[in-house]
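If you scroll down you'll find the structure; I have some questions about it.
Only a single protein chain was left out; the remaining protein chains are all shown in position.
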């Protein structure tokens, strides 16, 4: 039987929120696992507090997990949640502003004590103050019912309470008309070592589900239903950017048949890559946790010098420290992959928030004329492909390569159609052409300008390299004026040569030429894609172009962009791609910049782009720079 | 009596060259001191070998000193020497290619032994091979005649030989029709502690001069004469960029009435500033030689936090290491001056060669959106004014400021009309406006957006600052989305506000609008000025615009540049100012880039600019990028 | 000097945000108490820190505070010291902040003997970044970046400081009010660099890692509280003592009651003894706590200001300085 307020939609955004200790992250990932099996597309994003474990019940200790599920293509975690499960008042307070009008709000009534309300900073109980009037409020004593359910296992009150998240998960599963089978399987595997906890969680899970079943309550609880996604056939898994990037680096090692030596110093939000790779020894990956970022970059350079695939990874402040070492890799012409998981700045900034603001640093941020290739991943699963691409470029051209990702990609998850590794071409590196001897060291490939990669231990090729300018032929130190000019050109030409090997820039959505193109890069892909898709439904002419190669640009970029009257460049920074476009292509762009630490919302993009579409075509009359939706 | 081959000109370029040990640098500086007193304008540039003290007689051990003297304005050390004094074959070999046709070449014949020739890599004696035919060769046994002259003082042969440079100096003084009086005075002062050396040098000096007098030789030796400069009246001294910059920092301390704490780690070519300031304790300057560049930047930040004027100084590779710390100064809003003495790169590159290639690093080279003001000195004496300006901006806006100089400016010397310190306005810093309390800390000046500078030790104002994003009002840590957006704008607006306090951009030479403007920055000033001056003599329309403020640009820049059909941007890099002009002003420019480690030559600039003048006005048809004269 | 302040007066208005049960709370309490006891003035007290959980410390103290960047606090504090040698400057740092990324600056602050009061909160883990092993973690420590156990051999903060030439080295336990309090008072009194290693329990990522000697039941045999001039004894009713065997050049434990004469007396100025004490590890030996080494020498700032007798006040003018070379007049 359908209750009046059921929610049926193409896709639904659900958000779980509670204390760091309430296990909402686990609840979220399990709900996603279950969702996947129902053939829905999804996008997720966890929202951690900055503190490790802030005092219980405080607003800054709230942890949340958002899932956008339904008919595809789903490319973001969604703008405004339609459903919120809040385990305590603080969780309600923090997340209420995000909700869609008329959203369903399930709260754990037990937690709405005077103490809980004050801790959350509520002067008045929001359930009575009327501020929830525009939502569907459902109060459930989740804690009480959980304790009830797990009583047989004789756990302490606090331990018993830990099963809350499973109880709630059971209920949500019911609302989506699903059973709890596959979650049960997971619980059994996960808690095999601790029977009591296992059984308590199973009991809570089933009780939550049964709670929905119980007739007299059903009325209060809506059914939630979404469209089904039409997936390309194949084997899928859910993946986060960090996992995909780590797997991609391991895959590159496999494709190049070289060990990967990953050198890093922990930092938010780059650490997940380190943690993943630390478990990939069997894939030929060695991990070195260095004493600092400088040592990490240097060790990766040393590893590359030794013939391994040297990779170093950090976030903005740590990348800044690697700057000098990266210059050495440029001069010594050694392959090096530098992964930059961007975060809010400047300085320590907002470690747990996302931003796209290291593009300047990647492209221009070194002493002297020191060009290098820069590429960026655009979605969690794309991190896999771009990691392989970064290694491919580094080995082909014998140069350091920047791979840009960010805090959003690192933690966001999406379904990933598992690739067939045989579809990836092996990664080749330059071998010595001539006979043994120093002469061979700088005998470059004429197309890529990459030099042979010859590691110590190779008989007959003993040679010296370093950070001083070198003779373009012999590789010996040279202070000669003309030679320095020639080497400077060579370094520039080498990076330019990358464009001869990468695919032409394509248009994601919309016409190949027209009034407006929305040009983006990196993690904003999903939001821009959806925004343009929505606008296209209204039969307006707009196109979405998304860059993965930022330096050099694909060869057809200039021609492609010249096909549009206006270029809108939305970025989660103050206009760094805009600078690149002006500098390298001399084009005029309309900037849309948002620097809040939050990903773009589809609706704010739609609003801005439509405003541009209806505005007169005369660019001069438009404000050149606009700023993000502040709400 | 005049000899046929006398050299009379507006100005003459003289070059002294020998082994590192031959004392040519001293010879050069003394010759300049003497020149100054004759009312000639001059520009000098020393050319050190990269090695500390390379083996005797080798080409890579050659040290040289070039002086351009005569009627002013002289703004460079000159293109092609008219006179060369070479103490050995290696010195001849290295410097011959630089000489002007028909130049006078004085060689120390004693050094042209078989051994000396091979060491220099001469298969054949150049005096016989005919390769000197197009020059006026004068052979003098400088060593022999010096030994002769100093015999009375019973010095060892090698010690006696050390007076060579004074003997040669005496001869050159004679050729210019001068006596050796003031050099004698200097020798007497300088070697007061060592009578024997003093007397030997005096004897050599006089002997060299007398050698010219001696009738029968005069014929072989030409007289050299130049025009007199018309100087603005006042007191003058010769000054190198390094000295002027150090004095400028001390002057800023005086003007702000604060101690200056200079924190640095030695590096070529920045060290001279450190060495100069180490002697300025009585001017309220404290020097801290840190363990590395990171510590140097951090200590300067700590000193600024403590209420002193914190300055840190390095060259490209060292500046790269300071990147993260500079970001902290931006976020904490502390004043900091970062002096970057640019050199050839990337990486260790060409430490002793000059380049303008750290502009990218200064403007764009940090993680996240981290804007800061960037200014550049354009001549040795201008380093004084710009050092004061850098401190003024840092204290007014409470921000780190980049001051760019380079290897050329650091070592080049020119006459300096000593300023009257009363002509400089005192440097003010922001004081707390409100009553004591944390609230006062971020109560900014509405125009400059600089916050009050309140150091620990001040009662009542205890507060915390740091590198995390802060609330725009309270200064407390804030992860709030809207606040981050607001702070990001504030940081951008603060740097933009600098433009409200700096002078409008002026045109150095030529019309205020016209066909072509040559736009430069930094140490190329002298060469661009002379090139444009020459072309103007031919009544062609060309103007010279030289920037000292690179970020932000002066407010009138856009309007000023729009008054010219074409903009030529010559730089000793691959086009970094060109990028800035495209990015910030959206203008199209014609690049002229030279990256040889050598300063521009006036003639190559004239050639390029004239080519542009005669080319069709349609920019499209012009190559957008041209490269430096390779010879 | 104004009225005597209390520990409360040194607590800032900021909400403390460490995990419930973190050892940092106890240290914060001890520090504020000592600041009050020694009559410190908030306006002349500065806390400088790097990045980490420990490095949050300055926010919670009512004084001047600078939460800088990772590993650089000693360098920033050195600059501050030169700008104002009158301040009481405390540097709060973690084992990662001080010994991983910050090792070089700590080395140089110690060998220069800069007047800084350096508190290293050693929890043998990177807390803030969620629990990776640190340079003080024991081999075999399982963390997200060492799932099979770490294999770096750790550095001893105390021995490192000694090798760097530190003039003051002390040790204490986070929850040991008395021991920590006494050490902090000695720190406050020391001129030059004072280095303290505080064993701090990270309840979330490295709980009880020090319990082998901090736990009540292990305290007697696990802790040796040193005091200058007094015998080096420990154990229940201080029945055990340290003896030095010249034949092996090693320490050994003897019955302090039976052979009191052979028991070493603590000499905080002797660096050989310091090395022996700092190297002791449980279970064979107790952990040496208190002021292990104190050998005062001229501080860096004192030497600096000997070169600047007027305290960076001007005694000459730039107008004159620019004329300290041959000049000439053009009429």
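Chains here go by letter, A, B and C, matching the order in which they are written, and residues are numbered from 1 within each.
Quick note on the criterion: a residue touches a chain if its C-beta (ideal position, glycine included) is under 8 Å from a C-beta of that chain, and two chains touch if they have at least 3 such contacts.
Just so it is clear, the model here is predicted, and its values are computed rather than measured.
Peer 1: The chain left out touches which of the shown chains?
Peer 2: Displayed chains contacted by the hidden chain, ordered by label: A, B, C.
Peer 1: Using the touch definition up top, pick the residue from C:219, C:279, C:316 or C:330 that touches the left-out chain.
Peer 2: Within the whole complex, the residue contacting the unshown chain is C:279.
Peer 1: Which one, A:302, A:511, A:558 or A:586, makes contact with the chain that was left out?
Peer 2: Touches the omitted chain: A:302.
Peer 1: Who touches the missing chain here, A:21, A:39 or A:586?
Peer 2: Reading the full complex, the residue touching the unseen chain is A:39.
Peer 1: Which residue among A:9, A:462 or A:611 touches the omitted chain?
Peer 2: The single option touching the absent chain is A:462.
Peer 1: Under the stated touch rule, tell me which residues of chain C contact the chain that is not displayed.
Peer 2: Against the missing chain, chain C presents residues 101-104, 107-108, 111-113, 135, 139, 148, 151-156, 159-165, 244, 246, 248-250, 264, 267, 270-273, 275-276, 279, 297-298, 300, 303-304, 306-307.
Peer 1: Please output the residues of chain B touching the missing chain, sorted low to high.
Peer 2: Within chain B, the residues that touch the unshown chain are 51-56, 58, 60, 265-268, 271, 274-275, 278-279, 281, 287, 289, 291-293, 317, 347-348.
Peer 1: With the missing chain put back, which residues of chain A would touch it? List them for me.
Peer 2: Those residues of chain A that touch the unshown chain are 33, 36-37, 39, 182, 186, 231-238, 247, 250-251, 253-254, 259, 261, 263, 280-286, 288, 290-292, 294-295, 298-308, 310, 324-325, 327-328, 332, 418, 420-421, 455-468, 476-477.
In this text, only the chains that are shown with their structure count from here on.
Peer 1: For chain B and chain C, let me know how many angstrom lie between their CA-based centres, rounded off.
Peer 2: That gives a centre separation of 45 Å.
Peer 1: Residues touching two or more other chains, restricted to chain A: which are they?
Peer 2: Residues 60, 317, 347-348 of chain A touch two or more partner chains.
Peer 1: Please set out, as single numbers or ranges, the residues of chain C touching at least two other chains.
Peer 2: Residues 51, 69 of chain C each touch two or more of the other chains.
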